[in-house]
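Take a look at subunit A:
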Amino acid sequence: MLDSKIPEGKLADKWDNYKEHVKLVNPANRKKLDVIVVGTGLAGASCAASLGELGYNVKSFCFQDSPRRAHSVAAQGGVNAAKNYKNDGDSVFRMFSDTIKGGDFRSREANVYRLAECSASLIDQAVAQGVPFAREYGGYLNNRSFGGVQVSRTFYARGQTGQQLLLGAYQALMRQVGANKVKTYTRHEMLDLVVINGKAKGIITRDLVTGEIERHAANAVVLASGGYGKVYYLSTLAMGCNTSAIWRAHKKGAYMSGVSWIQFHPTCLPQSGEHQSKLTLMSESLRNDGRIWVPKKAHDERKPNDIPEEERDYYLERRYPTFGNLAPRDISSRAAKERIDAGCGVGVMKNAVFLDFSKAIKEQGKEKIKEKYSNLFKMYDKINAVNAYEEPMLISPAAHFTMGGLWVDYELMTTIPGLFALGEANFADHGANRLGANSLLQASVDGYFIAPYSVPNYLAGELKAEKITTDHLAFVEAEHAVKQQLQQFLDINGHLSADHFHKTLGKLLYNGCGLSRTKASLENAIVLIRELRAQFYTELKITGDHTVNSELEKAGRVADYLDLGILMCEDALSREESCGAHFREEYQTPDGEALRNDKDYCYVSAWEWKGANAEHELHKEPLVFENVSLTVRSYK
Partner candidate 1 sequence: MKIYLKIWRQDSPATPGAMKNYELDDVSQDMSFLEMMDLLNESLIQKSQRVVEFDHDCREGICGQCGMMINGRAHGPLTHTTTCQLHMRSFKDGDTIYIEPFRAAAFPIVRDLKVDRKAFDNIIQAGGFISASTGQTPEANGILISHAIAEAAFDAAACIGCGACVATCKNSSADLFTSAKITQLALLPQGKVERTERVIAMVDQMDAEGFGHCTNTEACEVECPQEISVLHIARMNYEYNKALIISH
Partner candidate 2 sequence: MAGTGLFLCFFLVIHLLGNLQLLLPAAEAKEQFNWYSHLLAGNMLIKIISWVLLISIIAHAVYALLLAAKTKKANGTKYVYDKRNEVSPWNSRNMGLLGTVILIFLVIHLKDFWYVADFTTMALDKQGYKDMYSVVVLTFHQWWYVLIYEISFIALGFHLLHGFFSAARTLGLYHPKYVKIVRYTGWLYTAFITGGFMLIPIVVYFNN
């Protein structure tokens, strides 16, 4: 039975209750305790820095060449906080209920409330670190509004909020490196978790420069390795984003939750050819002034400006008159897919919709639009060589954020004692759909404010435990297994690159387990991914040697993605309802909206790995709602 360890008391008191009763470690003892943090994004860097400040010995790992590169850096829009600076009726409870509703009632009340509760402190923290948030002329912090809510609670630093927050955390981390409390291991990839007597005791890493396989022991391991949206190959994620750290922990006993809950961002640049490696995100803020449409007629080959007004279908305005072009991400993405599937898609691959600024330019003037979005129009021009002031942009939905991840309890501890998961790597607070500007928040709150209580609470019990060294047999075996796998990849000597398998897997998932799913599409995808996985182990080709070898790195990541892809489909298959980003075509209202089934599916799935050739076992953590009522999410 899964114990989420929700503290006693009223919703608003739970976090205080927890903090007041948490076990502490004497400052003199902290330096005797080692903590490994994998990943240096907002969650990882803030956690490593904060634990370092407390006096623990922290080892921080990242696969990039510097901690500052982690993909939190790419988040554009902003970070939410219930400061109520705008006096518009915001409060912790309102933010909590917005997030719960946005997640379609598939997240834990206590976790979400804590997220909202800690949000104000995060803004204080970031400002103190020197994060240059936007300011009003009087010197006060500025806010903007974001999709799915009725208040302005989003703090931002132009279109580079993620970068600025990450640099704040990175600088805090580097300060601890200088103070000798944190040691960074860059260009290191975690390839296995070492579990001894049921507890996480260390990791096996590969030095991506020398190729050396290293053992690192610790009293606790924190995974903050981000999301796995790159499983679709074409996504808004960075090329190196991967599931390997959490997947290998999963294979060592940590459960995976909400695996198929993946957010597709509606405003990305469409794929233009087979060569494409990445779908660039265009800030959602464009939807404030851009109108989304497709031709009414299917397979209309005319240029957008040649299509008269009455032959255009502004489908979001048509279907959701209240929210219109600002409907939440999952709904906008799905509506685009519906039109594209109906043959009304535009662009070379007929996979896009128009985002049109002509009305806004006519009403507000080109200068006003330029002032608001010039950097985005410039970026669009750079990538597509198209002037979006003259003709509409082409946009299309792309895989973006994974709400799913490692199952964690209230303390962010996985089902393996001593193994924690932070940020996008855990399934946490977003339920079945994440609201805009909540991801930076969750990653930061996990790292700055939760882990510094919950990790020591665990470590306090480890002081008297026997000190594990890397000579332990479990380390020897784990290292051996990692080496064996790498050698296996090099030895296959087939004829297809790792990228080939990754791209093929991505297509299978887009079709079978993408924006919408059916029983048939999922079952079909499982069969095809299994075949692809078998082919991977017989026809993969890796050139190069054991040292710097990006192909070898990719192979390991793709191998894990292939396993994960199957679990994603199984997770989606087992959930016979539509909720948030998970849209099963069989379960929809007559007008095409998601049909949730709270009677049978008001739970969090937690999948247990049972071995390479066995089926996963599904565990369920029931969700209990005492403070909000389960309503139908409507944006009509």
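With respect to how the candidates were assembled, all candidates are chains of the complex that A comes from, given by their letters.
In this section, a contact is a pair of C-beta atoms (placed from the backbone, for glycine too) under 8 Å apart; a residue touches a chain by one contact, two chains touch by 3 or more; residues count from 1.
Computed from a predicted structure; not experimentally measured.
When you check 1 or 2 against subunit A in this complex, the one that touches it is 1. On subunit A, the positions that touch candidate 1 within their shared complex are 46, 49-50, 53, 64-69, 71, 73-74, 83, 85, 121, 123-141, 157-158, 160, 163-164, 167, 170-172, 174-175, 177-178, 184, 186, 209, 238-240, 272-273, 275-278, 280-281, 379, 382-383, 385, 448-449, 452, 495, 497, 499, 541-545, 547-551.
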